[in-house]
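Since the structure comes first, as structure tokens, the remarks are kept for the end.
Complex shown without one protein chain; remaining protein chains in place.
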Amino acid sequence: MDTNTATVEQERAAPQGRVNTIDYKMVTFSLAGKDYGVDIMNVKEIAKAGRFTFVPNAAPYLRGVYNLRGDIIPVVDLRVFFHLPAEKKSDEALENMLILRLGEHVFGVVVDNIDKVVGIQSSSIQPPHPIFGDINIKYIHGVVENQNRLYIILDVVRIFAQKEEEKPRILSETPSGSYYAPVTGPISVPLTDSVIEARDEGGGTDLDFIKQTLFALKRFAATPLNEAWVNRRFEEWKKIQKSSDLQLKNIEDADQYLETFYSPYSGNFWGEDFIQAILQTLPDTASRTIQVWNPGCGKGFETFSFACVLRKRYRDAQIKIWANDSDLLAISQAPNMVFQLDDVPEYFREFLVKGRNGYTFNSTIKDSILFEYHDILNSNPFPELDIILARDILSFLPPVDQNRIISDFSEKLKGKGLVILGKNEQIVEEGWTSLGKDPVSAYTRKE
Amino acid sequence: MRVEYINPFVEAAFNILKEVLNTEVRRGELYLKSTTMPVLGVAALVGLAGDVEGRVLFDMSKSTALAVASTMNGEQLTTMDELAKATITELANMITAQAVTKLHDLGFKFDLTPPALFTGDNMEVSDHEVEALIVPMEVPEGRIEINVAIRERA
Partner (left out) sequence: MKTKQDFPSINERTPDGIKPDGTPYRVLVVDDSMFVAKQIGQILTSEGYEVVATAGDGEQGVEKYKELFPNIDLVTMDITMPKMDGITALEHIMNFDKNAKVIMISALGKQDLVKKSLLLGAKNYIVKPLDRKKVLERINQVLTKS
């Protein structure tokens, strides 16, 4: 059976808008010159890493352990595991690594090159034949052809069952005897659950797969928070892509899809139009102090912009802003940013002072901001807040955490406090009143 | 953790380790960890007070602690006796003190308390609502994790 032709015929036959026949997606990579694939459901993320801590007396395919943001995970070199030739990389060189999650266990897997995400019909997967015998057949789930390339799909559950003392519970427990590992753990819940349901109903949709890819590649979680935008964008995307494959195959595609999501002046000083829109949303208050939490502040442009706006608006109050980001590289330069005058919009210039290398913000503004390297998913020890400025950060948190953080916002806000989200983010939960007008998405708690 | 506090700790760790162990020092990537954290076997703890409250924890395996103490004493130590323990706490003290000195020059007034040493398996250090910055340092003797948890005084 020529899978390729069958697919093309089916594509021609299916009118646009009908549920696509793609119902299996895999991340593809190469080992010793051959193409392999792994079910995307098992892939937690992709990394480039070097210097694994060597573990003595371990099997030769165990390259060592790797510190993945605090979790120590074992790293397996699939080339060694399958006795394939591997090119020697120098000590300093970074290896390509897939991070797999199987149940509760996370593993790193070193491969030659990571290629892209490929969507196929699961019915086109053929059982392995001994002729594909570079590697032991028991580790192969099947093979499939796609766009003139042959992919060997690995049964990673079985490969890694070897490493566990306990019996591999995963395979036997799956309902309907299907191969796919069940969803476990708090993080992957709603999004992947809905994809599995869709699959069980006889086909995931294009949009579901786009959402899944956005999460895998960009950590963008499509939830009710940004649903309106995701759907609008999908309609636009269909027009942009016209008749060719709608799927996001790589990071560039994902970036392109997300292009219209971001709030105005992201990563930059705010322009007058946005400043006016913000000013319209800010309430009158006689408060002596204005306490602000600004998570996801990035390099700090948003924070400084807001600090100046607040300073002008609330002339007599003391402003205190807690700005944080979990990207150390971005935030580490924030407290001491130096600018050339021309790069700073007129609105902010009254707050600048001249230094040796350029202009910096004056001490009134600087002292009002506390920049912290902090992960919003850890506990957030902030006092009662008047304003929370969280543009485009919630959408990049896993769905369960999005809800948790919104509750956290609710708890921390003072009675009439204000939450400002990204242009395309909306709180749909009960208990919030919408205040803002596009492009400002602002809410207060319902009394 | 306040961005300005980070470099002083990283630099102090690098400088002191380089000087007392007389060796190349490699710094791993910094990351954040939340409240309860398991400990590798030997932990030296130095308290911080002043404009902030918190502590700095120096975390390493027993074999690393012995190797480091041996190098610092110029003799091979085989058990975590009083001398070995005193050596590790002094290392923790020197690194924290140099960081505190640098921070002082930047305008942040901290003080440190005399260090304490904990040893044992499966220890957990629990902090109430504070996340920690981890600075992993690699030396020939092994890996030392510097775990800094600082909270601004309201």
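Chains here go by letter, A and B, matching the order in which they are written, and residues are numbered from 1 within each.
The rule is simple: contacts are C-beta pairs under 8 Å (C-beta built on N, C-alpha and C of every residue); 3 or more make two chains touch, one makes a residue touch a chain.
Computed from a predicted structure; not experimentally measured.
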Query = Which of the chains on display does the removed chain touch in the whole complex?
reply = B
Ask   = Of the listed residues B:I16, B:L30, B:M80 or B:V148, which contacts the missing chain in the full complex?
value = B:I16
Ask   = Which listed residue, B:M94, B:V130 or B:I144, touches the chain dropped from view?
value = B:M94
Key: Sites on chain B contacted by the missing partner chain, in the whole complex   = 16, 19-20, 72-73, 82-83, 86-87, 89-90, 93-94, 96-98, 100-101, 104-105, 112-114
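The rule we apply is simple: only the chains that are shown with their structure count from here on.
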Ask   = Approximately how many whole Å separate the CA-defined centres of chain A and chain B?
value = 33
Query = Which chain B residues qualify as touching chain A in the complex?
reply = 1-4, 6, 28, 30-35, 129-131, 133-134, 136, 143, 151-152, 154
Interfacial residue positions of chain A with respect to chain B in the complex = 53, 67, 69-70, 326, 328, 331-332, 334-335, 370-375, 377-379, 381, 383
